[in-house]
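Below: the structure, in structure tokens.
Incomplete set of chains, arranged as in the complex.
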């Protein structure tokens, strides 16, 4: 760092932002105050580049109890039960210390959930790595997966769904998005608000140390750079402690059950500064914080370090003074450390004091939490997009030897079996897992200690597709949501809520802002059409290696409700003697498909538009077929096209097929939206065809499930064993 | 020449060490009151063939940087000793 | 008669409610026993459930074995009452010296969560009386340190005394002699790495774990 550089710039604030701070305070901020603004006004905490776009997402619904803006979205699912859901990225920490970066990502998302009063019952992950051939990408891949496994398993929350993608575009900047779902008796819902003058602010959990100072402002809100100087500047990544978090979960839920807590908030990015200013600002009160009261890991921390440290596994609880004894009892039982660090006061000031009561900082709490600048950054439509080619048929490569290309596609690391990933995750804890990872949606019982009894079940799916989104961010986003919703439908679940994580490149690049804006519009369009509220999200910007931005990568997680979970859903496996049908339109558009890009490096063309009314009808049909138990196997067609769907179905069932009715090879590789494969027994066929007709969903009979070969008319005949072998081969 | 190598990999001082902290919390209950600052690191031992001590040290440093430790959170210390023929 | 079975909970345990659910299914009355209790009350059998007691820091079970409850557990075991350690519970029982050997990291150095086929090697212990020797169960495993290790003399003794309770069909973790479960000399203390409680419900896909809990309850009577 050069001496000439003014402090605010070193902390990541622009000159305009520094001027704004001065005008808010009516004076120059001191070092501590500037540090507090720098973390709270960081891109990561303030969403300053994305805020004006995110407002376009629909977030209302009769069942939405808590929408975006709180730690997690919460919906009412009836029977006295509410479900909390949240997704977050931990991309940059995972790039430099894969194990701990991913582990602390899991720790953070869990705190977002139990801070709402919900018991976490399901974790999920969306992972994007460079090519498995690259040693660096391998190191990141292995570290991230063991980090999620190491933390998630030890903290005792099962990891039940996810996706694993490989593309050299993520070589230097992997994406690690983690999702968590929690359940709570509706009346336990608490919000992160400080109220009641005289109430105490109590810091619970781990000691505060010098780790992760400025993580949000320097690490998460700027590009990763590879030169030595910035390696020195990089704040250390934190080490996660799942055992501390486990005790913290139990202690916090017990505190909430005992009615001891007025408000509670986790300490994530921006640490104590964020937790104190947000709870005070939301509650419309002021807060006095005594930094000398914070229990420290090492002595000699500066007040600014205490205020912005991102040490893990900490929570801030607001309690009435007479509840302190009860809090002490519960914390002692769970061996959770605590210290009273502050008090709720009248007014709106956040005041930080030192050991002798001297005032070290004093600023309007809301100015930290809510007054960060909002940028309407420049947007530019890329030239290639204006010139994109809608007529692709002539330019797309033709399919050569179908059997050979089929096997090649199934052998790609992105297509291959992911059980090597999810078998490292505990996916059965709590005895809720009716359908674990490996199928379309994860299906779980709605059950946890202290939760009212119900027959209802949840279905969850996490999806992203950067190939589609690169070609057309708006339509790509719609297709990603459609796929996610169709995954839920295949489990017989009605979609109830969606959260999204928007992973993009540098927002100072106008084309990246165009991708972001288009993505939001795409999400808004389909969510409005499906009446699917977006109850939360996260934005991760500055994802780039060198100067190359990552492809637009929105990731969505959807949660659906199954009204009576008394039977296992059909699953994807083919059943001997059943008949295969295709639901949905003929679509042979291979643009943006895995086949076109990964096998033929053909990146042109345009995605097929999705008709939302037709899609809704399809989803409704699928849900009815599953609920009425008319299908014995079911799988949607998405990533990897019909080839992948058919292969996965055959492998899962251990049964081959002999089908016809495929119009051309391209139809097999197309990832065109809104198509589902179903297997039905002869006695159900009439009802299925009738129901499809009633909803005007095209239905086509393909052929029979039998034997140990995959046979398609005169086009192809390969052995099931060869497909299974190449699909399960470790990449 | 043959060398015996010991690499100790420890978390940097500023980084939390959950294993160390947990052991430290457990000790008083076992009757050990006077133990503090517990840190748990790795001790990695191996044999190495190299032309001389200088080369051996260089190789070990490289192995540390590339595989055994992540300098973002860990420090390493290295001991390289020639193996006596009689060993 | 209703039999109550204790389920010992350490900080970091996480399968305690799952085990309670399985015990209820076979008609036992589960009672959670906190790690610093010294009195087991009226329980007639004990389960030490899976999880990560004390975070598994240092070694699984290394710190848990010093919990106050362990004195009572050891006495209970010495009295011949049935004690089942599942996964982390197995690790704790070996650390506490109630079972011989140790559980090392899996040979593949990866956490493994998936169903495994195990065969029953003896009926002569508190968890297999309702099963036949040679019968196959599909039971989920979920561990990083499940690689059972002991010296030759101990293994010979285990074989001699018919104390190997279950073996994996396809050894997933490098366990000596494919051991998945063993018993103590009196056959009342058993440690097993697979999770029978995860296989007690058709809706979840399997009920192969039920006979294990039924046998345990029978032994507790």
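Letters A, B and C mark the chains as written, and numbering starts fresh at 1 in each.
Rule of thumb we're sticking to: a residue touches a chain if its C-beta (ideal position, glycine included) is under 8 Å from a C-beta of that chain, and two chains touch if they have at least 3 such contacts.
No experiment lies behind these values; they were computed from the predicted model shown.
Student: What is the full stoichiometry, given one copy per chain type is shown?
Tutor: Each shown chain stands for its kind; the full complex totals A x1, B x2, C x1.
Simple rule for what comes next: only the chains that are shown with their structure count from here on.
Student: State, to the nearest whole Å, the distance from the C-alpha centre of subunit A to the C-alpha centre of subunit B.
Tutor: The answer is 37 Å.
Student: Among all residues of subunit C, which ones touch two or more of the remaining chains?
Tutor: 54-55, 57
Student: Return the residues of subunit B touching two or more other chains; collapse runs of consecutive numbers into ranges.
Tutor: 18, 22 - these are the residues of subunit B that touch more than one other chain.
Student: Using the touch definition up top, name the residues of subunit C that touch subunit B in the complex.
Tutor: Within the complex, subunit C touches subunit B at residues 54-55, 57-58, 63, 66.
Student: Enumerate the contact residues on subunit B facing subunit A in the complex.
Tutor: Of all residues in subunit B, those touching subunit A are 11-18, 21-22, 25, 70, 72-73.
Student: Taking the complex as given, what residues does subunit A use to touch subunit C?
Tutor: 146, 149-150, 153-154, 156, 241-244, 246-247, 334-335, 419, 422-431, 433-434, 445, 449, 565-568
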